[in-house]
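Starting off with a structure, shown below.
Apart from one protein chain that is not included, each protein chain of the complex appears where it belongs.
Showing chain A:
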Amino acid sequence: MAHAPEPAPASGDLGDERPKWNNKAQYLLSCIGFAVGLGNIWRFPYLCQTYGGGAFLIPYVIALVFEGIPLFHVELAIGQRLRKGSIGVWTAISPYLSGLGLGCVTLSFLVSLYYNTILAWVLWYFLNSFQHPLPWSSCPPDLNRTGFVEECQGSSAVSYFWYRQTLNITADINDSGSIQWRLLICLAACWAVVYMCVIRGIETTGKAIYFTASFPYLVLTIFLIRGLTLPGATKGLIYLFTPKMQILQNPRVWLDAATQIFFSLSLAFGGHIAFASYNSPRNDCRKDAVVIALVNSMTSLYASIAVFSILGFKATNSYEHCLDRNILSLINEFDFPEQSISRDDYPAVLMHLTTTQPRRVARLPLKACHLEDFLDKSASGPGLAFIVFTEAVLHMPGAPGWAVLFFGMLFTLGLSSMFGNMEAIITPLLDKGVLPRWVPKEALTGLVCLACFLSATCFTLQSGNYWLEIFDNFAAPLNLLIFAFLEVVGVVYVYGMKRFCDDIAWMTGRRPGPYWWLTWRVISPLLLLTIFVAYVTLLAWKPLSYRAWNPQYELFPSRQEKLYPGWVRAACVLLSLLPVLWVPMAALAQLLTWRKRTWRDRQVRPDTDTH
């Protein structure tokens, strides 16, 4: 092992000491908590199921190995080496790249806004779970109490609770409606909880993370054990994991696997750089990167087993209800004795009746019941949590307890991701010294949380859900891809591969091997570029539309497909470009400053020049 020369000390460390993690476990848990978020629960299982079950794991693992782990290692290494937040790190690497840090901060800010709004929804459901029967188990009666509210009757009690009693959603994005005070106070509570945990930076998040990072695993295990004992769970799991190899020929699968790994690890936010900057410089960041990335992927798999056993139970339940409804229609129409047709006899009896009395049978509202149809009705994102899972929980004995556990788990999952987002904003601001020295850290974190809360109130409007989808689809993905590409290229080609490898050798004791060298130089930048191009092409191909909840729609309860109006489209473009614009703007500013300085120098010494 060659004695690596000590690198020059990172500037700014002499003097005021930097906070440190109390122990390695805090640091690892914080990174794991940041990486493991809501997407592991509601995005990965959906992708796994849509893209051929077990076969999806192949592109997923390939993306993890060639894109996820190398990029992750880069972030941890530069954060640990340069010991600053994202703005400081990129300014230190090259002043022309300082816009990258500013862009990361802006992006983290935008993402925090809507991420915490989702947590506010989770909190609202959590608070409503402490009652029996659960409020989404039945429709409310209408005004003269002869039937149920029409909107609820047409869709379902669960959908009604989500769209009407929680969001109170309007039928169009143009129609903003009023602020929902219930969601507003939940949002205020969420930001208060976030402030309480990040108030003194890693000193407080380090303590909070012990609970918020481990509680989800406990609940997932409980759900897994419970889910596997429910009837129909195995059907769900078999359906999920049966590999359909031919689906790998669809390029969309590879694109989605790559983007999933990328967003799942929360790369390019600057949060991991911030966490790593509080490490001692001689920490083995390579091992950390591999461990955290693997834990993240294992968690996704673990969660999908739990989720799909519950969804299998739900599908079996719905299938049996469908059959029972049909059987009841037959019994009522032909006045057979009660419970005289069992579920197994039903097809034979139906056949017999259709041949003997076709007209009467044709008049009945009989639905075709296939288990696969119900298993196919999966969902991703908020739809999974707030509609599909809440309905599944209703059928489990002891429903309120399960609902409390489930939403508690979602809340702690999202909270630990929020810590990473907030550190990605606060650490660079602290390092930059935007507020004078005498202002305590608590004030800075308080101001940031307050600014975020006030900006996020737009999501508590009645059209807030539509705006949240816009933020989710446009603010994050494109910018993250560009930033990640610039990160890799900036470190490898601007900072210098040799210098970087020397740093890593000094920090971890070993030089990076050929795998790292190859992925950093060639494979990861190429992959990122390909994904970016594919993403933009897909985006340009599809017309910008959204699906609105419109009770007046003739195909209600299907969501109505509407195009975004012009001003909304402009907002989408702005959101996609705003964080990225920092990069050229900062580079330009730096160029002008340099130009002005050399011009001024030339003025001072006019003739000592080889020009």
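Simple rule for what comes next: a residue touches a chain if its C-beta (ideal position, glycine included) is under 8 Å from a C-beta of that chain, and two chains touch if they have at least 3 such contacts; residues count from 1.
As a convention for this text, contacts and distances are computed from a predicted model.
In the listed set "Protein YIPF3", "Exostosin-2", "Transcription and mRNA export factor ENY2" or "Collectrin isoform X1", the entry agreeing with the UniProt name of the missing subunit chain is "Collectrin isoform X1".
The residue touching the chain not shown here, chosen from A:E17, A:D344 or A:E554, is A:E17.
Contact with the undisplayed chain is limited, among A:K244, A:R282 or A:R360, to A:R282. In the full complex, chain A touches the hidden chain at residues 1, 3-4, 6, 9-10, 13-24, 83, 124, 127-128, 130-131, 140-141, 145-148, 185-186, 189, 192-193, 195-196, 199-200, 203-204, 280-284, 331-332, 335-339, 440-442, 508-509.
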